[in-house]
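Report on the following structure.
A single protein chain has been omitted from the complex, and every remaining protein chain is retained in its original position.
So, subunit A:
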């Protein structure tokens, strides 16, 4: 039986630090620094006149070509680290420089509102789960 990794749901960079440990997420940000010896990168994002930072553990996606200042998409699991809070252990780290961040944000919000609408309509009736 194939053991597939869990679904990585889209989160905004400013939402990541409030997630607990062990959550599978995908998020984005500008590569602000990369410490190759520590296998640690940080992605930053500007939102609501604040700078938000997301820390990424890059061991599984190395070697990658770090372009400081470029937009990246990261997919992985959250872990807590001493001194850093929540860090994402990346399974996927793609450079997506040139992406329209505003449009991406709109698409994510559109998808979320669709699911919320659906939850409301179903009234919380449990769906039959065939997935094992």
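In this text, a residue touches a chain if its C-beta (ideal position, glycine included) is under 8 Å from a C-beta of that chain, and two chains touch if they have at least 3 such contacts; residues count from 1.
Simple rule for what comes next: contacts and distances are computed from a predicted model.
Entry comment: the absent subunit's protein name, as recorded by UniProt, is "CST complex subunit STN1", drawn from "AP-3 complex subunit beta", "Protoheme IX farnesyltransferase, mitochondrial", "Alpha-1,3-glucosyltransferase" or "CST complex subunit STN1". Listed by residue number, the positions of subunit A touching the unshown chain are 1-2, 4-10, 26, 61, 73, 75, 91-100, 103-104, 106-108, 110-111, 114, 118, 125-132.
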